[in-house]
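Handing you a structure now.
Missing here: one protein chain of the complex. Every other protein chain is in place.
Entry: subunit A
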């Protein structure tokens, strides 16, 4: 499980993940979905150990969905991230912890602000303007430091994401297949062409 990206803008968060599934030296699949929609305005990307990623993310997805059905209201992105972090923290001191890294991208409909959270398998949690997991982070965080502004438009956000992916294509030893990009905004979650 490889590279995950997230970039916040004025009123949206754009996320992207590489869509390959690898086993040892073999490329098993292209077009793998490394995301789960937790509620209409919150998207979670996961990477790390293959089985753990799906198991954990679907567990979170179900719980967040159940909350929405039970209480007739969406949990805010902040509450969703705190919940996921708590689950990771409990898992950490168990017999076999989940090895999963997450990016949680959400749009808080109460405050009308976008939010992006970086979590790792040691149950760290940080709210950040942009983030990455995997080797891709080493190449692209500096790019994001240089070009990111908190009030960028969706168009600028997409261009910035393309810059990051372009950097990986030129500098990473592995061939980078297509990335899948999704935007979370007040209108919900949708795929964008990157």
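By definition in this document, contacts are C-beta pairs under 8 Å (C-beta built on N, C-alpha and C of every residue); 3 or more make two chains touch, one makes a residue touch a chain; residues count from 1.
One rule holds for everything that comes next: contacts and distances are computed from a predicted model.
Missing chain, UniProt name from the options "Proteasome subunit alpha type", "60S ribosomal protein L4", "Major facilitator superfamily (MFS) profile domain-containing protein" or "Origin recognition complex subunit 2": "Proteasome subunit alpha type".
Although one chain is not drawn, the whole complex shows that of A:75, A:144 or A:158 it is A:75 that touches it. Think of the hidden chain as still there; on subunit A it touches residues 71, 73, 75-76, 78-79, 82-83, 86, 110.
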